[in-house]
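A protein chain is absent from this complex, but the other protein chains hold their places.
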Amino acid sequence: MSLLVEMRGIEKRFPGVYALKGVEFELRKGEVHALMGENGAGKSTLMKILSGVYKRDGGSVKVDDKLALFDGPKAAQNAGIGIIHQELSLMNDLTVAQNVFIGREPRSAWGVIDEKRLNEQASDIFEKMNFKVDPTVEIGSLTVAKQQMVEIAKALSFQSKVLIMDEPTAALNDIEIAELFVIIRRLKSEGVGIIYISHKMDEIKKIAERVTVMRDGEYIDTVEAKDTPLSKIIAMMVGREVKDETIDIPDLSNAPNVLEVKNLNRGKEIQDVSFSLKKGEILGFAGLMGAGRTEVARAIFGADPIDSGEIWVNGKACRISSPKDAVTAGIGYLSEDRKHFGLALGMDVRENIAMATLSKFASSCGVLNEPEMSNVAHKYIEQLGIKTPSDTQEVGFLSGGNQQKVVIAKWLLKDCDILIFDEPTRGIDVGAKAEIYKLLESLALQGKAIIVISSELPEVMRLSHRIAIMCQGKLTGILPGGKATNQEQIMAYAAQ
Amino acid sequence: DEQLYIPLISKGFQHQFWQAVKQGADQAATEFNVRVTFEGPDTEAQVDRQIDMLAAALANKPDAIGFAALDSQAAIPLLRKAEKAGIPIIAFDSGVKSDIPVTTATTDNLAASALAADKMAELIGSKGKVAVVAHSQTGTTGVDRRDGFLNRMKDTYPNIEVVTVQYGDGDQLKSTEIARAILTSYPDLAGVFGTNEGSAVGVVNAVREAKVENVVIIGFDSGSAQMDAIRNGLMAGAITQNPVGIGYETVKAAVQTLKGEAVPSIIDTGFYYYTSKNIDDPKIAAVLYK
Amino acid sequence: MITESQTNAPNLISKLIQMTAHQRVLAFASLVVLLAVFSVVSPNFMQMSNMLAILQATSVNGVLAIAATLVIISGGIDLSVGTLMTFTAVVSGVLLTNMNLPLPIGVLGAILAGAFCGFCSGSFVAKMKIPPFIATLGMMLILKGLSLVVSDARPIYFNDTPGYDEISRGSLIGEILPFLPIPNGVLILFVVAGVASYVLSKTVLGRYCFGIGSNEEAVRLSGVNTDRWKIAIYALAGGICGIAGILISSRLNSAQPALGLGYELEAIAAVVIGGTSLAGGRGTIIGTLIGALIMAVLTNGLRVLSVAQEWQTVITGVIIILAVYADMMRRQKSK
Partner (left out) sequence: MITESQTNAPNLISKLIQMTAHQRVLAFASLVVLLAVFSVVSPNFMQMSNMLAILQATSVNGVLAIAATLVIISGGIDLSVGTLMTFTAVVSGVLLTNMNLPLPIGVLGAILAGAFCGFCSGSFVAKMKIPPFIATLGMMLILKGLSLVVSDARPIYFNDTPGYDEISRGSLIGEILPFLPIPNGVLILFVVAGVASYVLSKTVLGRYCFGIGSNEEAVRLSGVNTDRWKIAIYALAGGICGIAGILISSRLNSAQPALGLGYELEAIAAVVIGGTSLAGGRGTIIGTLIGALIMAVLTNGLRVLSVAQEWQTVITGVIIILAVYADMMRRQKSK
């Protein structure tokens, strides 16, 4: 059986980081090969080397048994390697279709672009994926989820024989994931080799033939997916057993309401949403993409202006017209889009963790106590297992999951009474997920009130004391959490 | 060879007037076999840049310095320093409020533009509206030429109204636009005075573009565009100083001072009014630059 | 003005106007307001001759601004437009007057010289990875000096090149429609604008210009040789500056080696007033055109009112801020 890709003894160093230590990887024709590992294990780096983004420091790459020395993305493309990068890389000012075909526009001799054909070709691809989006809208105006789907469409349009998918489903929910798997299976049948990276363990069993596991930049092993239990794969990733035991829901019947949202309205995206949140409660928000959960969160947090509605905190109505007001009222919001709304990528880990609490570290005349900042930063680097050479490493150089952990640290440090987490575990590995679940639960026990927005139903059900479901901007129902509710019931409300 | 080194710090560099001064200085340099350098800031506003130039010049331990002060006081500390070091200063174009300069090679801008006013009055029959396109609102030459003209009009020609003074930085294009705007707002304008080459040529361009007749234009300085305009009658006439002479006299005075010869405390290089009639007189032609 | 020029290039202008609407370049409104106010305040303002004066005043800065727009949309900045214009003017002077070559060669030479200098700036930026600000600042100084060197610090006159001044002063339209003596300089401005906005909106170059300005890395990762395209953009801009060089030298019937400093700011101002973002990725030529017109109308209007010059500057500053503010407000609303 011929190998599409063969990577041997791959080495990669970054300043202060030994990212890849002799990694092995191979890919067969028509196979889906999962690449697993904790945050910072080196998965994306390995794939960036295969796709010509990074130059390797050592080792060999063969494509179709031919030695491949890619001097850039173009070379890799020509060799038939396509990639969906973990971080969205889109031109926000261009339209969807223009993004998909950048560099490959249908054009006349004089370089004049045939915009009509461009849009048609884009529509065709979206049809095939049965993903509904207008190819002529600016991509910047779409949600993360939709943007991710466009990235996938773009990668498909190359019709490459090797397709790398670096956490394609991190921003997607079950329905879109199902669509994606249909596509993947079709590609398989066409003989395309697919490298699949994800932290959603259940997906592995669904589509992967083989699994290669990395840890701390080292190659651990490659195993057959069907006859290896998940627990074993996880153990290989993390190096220890991860057990995630749930605690039973506390009785909050006579706990006070800390947050009451009354008849919130904002355009089509939020329509007459009302709910309340109790002290010590974890309220899950479920819904399909575009349901408007993020909008509700942003509205409560004062990030977007609202048309009408009231927000009561601790029984008092309060005017929240800016995030500053919200934070003063004790509300914190972790955005679903860390790159744009969560992090100052150019600044270091310490500064990002302290961003919401700087004044706490400052003397009366505004001078910062940096040692103190470092101590605190280290506390969270320990607690969340953030993989970084130091607390003064630029956040931009961290792996995706570790960046997400930094944002979480920021809000944990802020210590608000009401925390809104929008897709908190997006791109975070199993081990860390379990840690974060425990954290949220302990926070709730300490009497904090928490809202968790997640597109992963299991996560919502795992965490929530109550589950609010949204559909097209309306709050369609609130169900009890834990064992009391099953997926079908939720979906019934989500897709009304 | 111990060639004498005499740097000239001027008020400007790119403008034709200063290039003509440079030309004169270079003539003298070859004639007296001395080394001359010529520097000036981009605009007549950059007083501090001129000071830096003076400082750099002093660092080279020159034998004498020619200096056209942008500000009559700002440079005095450095000039004192030069005096202490026994470096004679020759002021040119406009003076310094101090007795340090051995002499000043200059022309009286006030008197020169007063003459322009007289000629203007003569040509428009001592009545009507006139405008001024000046090249600097703050630079000494600009201010003197403007005020010389305005004062003479005020004092001697009550029936002439100077309707507006606008400043084009001696930039031909800008001056053109300004002049066109002025022509628009004063359809009955009798004459325009341009206070340096750029301003004057700008006025000429504007009149040509707007195709207006019988507006009397009086210019300042020379340069072939202006001289053509005078020859073909678009411009009635212009005042010319003797920039080449200024440059020449400055260097000459420096050399004489270094030789220990006496020099007059003021070297007036004079100014002339020229028209299509006398433009080719040797006396005039000698002081005009192309 | 738009209405006037409609007569000569109706479809072009109507296209431009559509684009305006499309791109919400609402600076347009401010322009109309300005025109209205001035015509009320001064009877002399709203005359054909003065409108033509304004258009002509726009022509040079407008063309420069168009060049700057291309570079700015691609996420860069070009400080050398002013001195590059001067340099190309000097080049054509040398070719035509000093070397007595035929007129077309002078024009071509100027444009090529401009394109070459743009090519250099582009290479500094793309290949040597020098920030555009520095690369073009350096180029600005180099060209400022070279103009003086090449011209021997003297203006070069085009007296022995009959018809050179016609390039900008003459009026082809005027010959056809005597009642509408729009100077060729203005005509050229609109043609350049038309071509530029066509290139931007319809060609690969334009597409990559927006793409690179929006997210260069993403474009590169899509396998586009961004360096080459960046160089192309700067070269194109340089060529356009060459055209500006022809315009100004033909209007002054001479190449003025000292001219051009400070023109870059005016050009960039026109671009930004026209709604193009200095961050790159968004912008329109029509917007720039309007920006340039706003500035020209403003300066001309205040001069026609013969406001004291120091106050002219103050008012200009205030109005530029207000114009852009109005624009911002409308964008907010329309969001």
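Going in written order, the chains are labelled A, B and C, and every chain counts its residues from 1.
Keep in mind that, in the parts below, contacts are C-beta pairs under 8 Å (C-beta built on N, C-alpha and C of every residue); 3 or more make two chains touch, one makes a residue touch a chain.
From a predicted model like this one, the values you see are computed outputs, not experimental measurements.
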Contact set of the excluded chain (shown chains only): A, B, C
Absent-chain contact - pick from A:V112, A:I175, A:A235 or A:L345: A:L345
Absent-chain contact - pick from A:A75, A:I175, A:A303 or A:L443: A:A303
Residue in contact with the excluded chain [from A:L27, A:A68, A:M165 or A:V327]: A:V327
Which residue of C:L52, C:A89, C:A110 or C:A153 touches the chain not shown here: C:A153
Option from B:Q3, B:Q73 or B:S265 whose C-beta touches the chain left out: B:Q73
Candidate in contact with the missing chain, chosen from A:V112, A:L368 or A:L439: A:L368
Residue ranges of chain A at the interface with the undisplayed chain: 15, 301, 303, 322-324, 326-328, 332-333, 335, 340-347, 351, 354-356, 358-359, 362, 365-368, 370, 410, 414
Positions on chain B where the hidden chain makes contact: 7, 13, 37-40, 42-48, 51-53, 55-61, 71, 73-74, 76-77, 136-139
Contact set of chain C toward the excluded chain (per top definition): 77, 79, 124, 128-131, 133-135, 137-146, 148-149, 153, 261-262, 265, 268-269, 272-273, 277-278, 309-318, 320-321, 324-325, 328, 332
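Keep in mind that, in the parts below, only the chains that are shown with their structure count from here on.
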Arrangement of touching chains [line / ring / star / complete / other]: line
Chain whose Cα mean lies nearest the overall Cα mean: C
Identity of the chain that, by mean CA position, is farthest from chain A: B
Interchain centroid distance [CA atoms averaged], chain A/chain B, Å: 71
Chain C: positions in contact with at least two other chains: none
Numbers and ranges of chain A residues touching at least 2 other chains: none
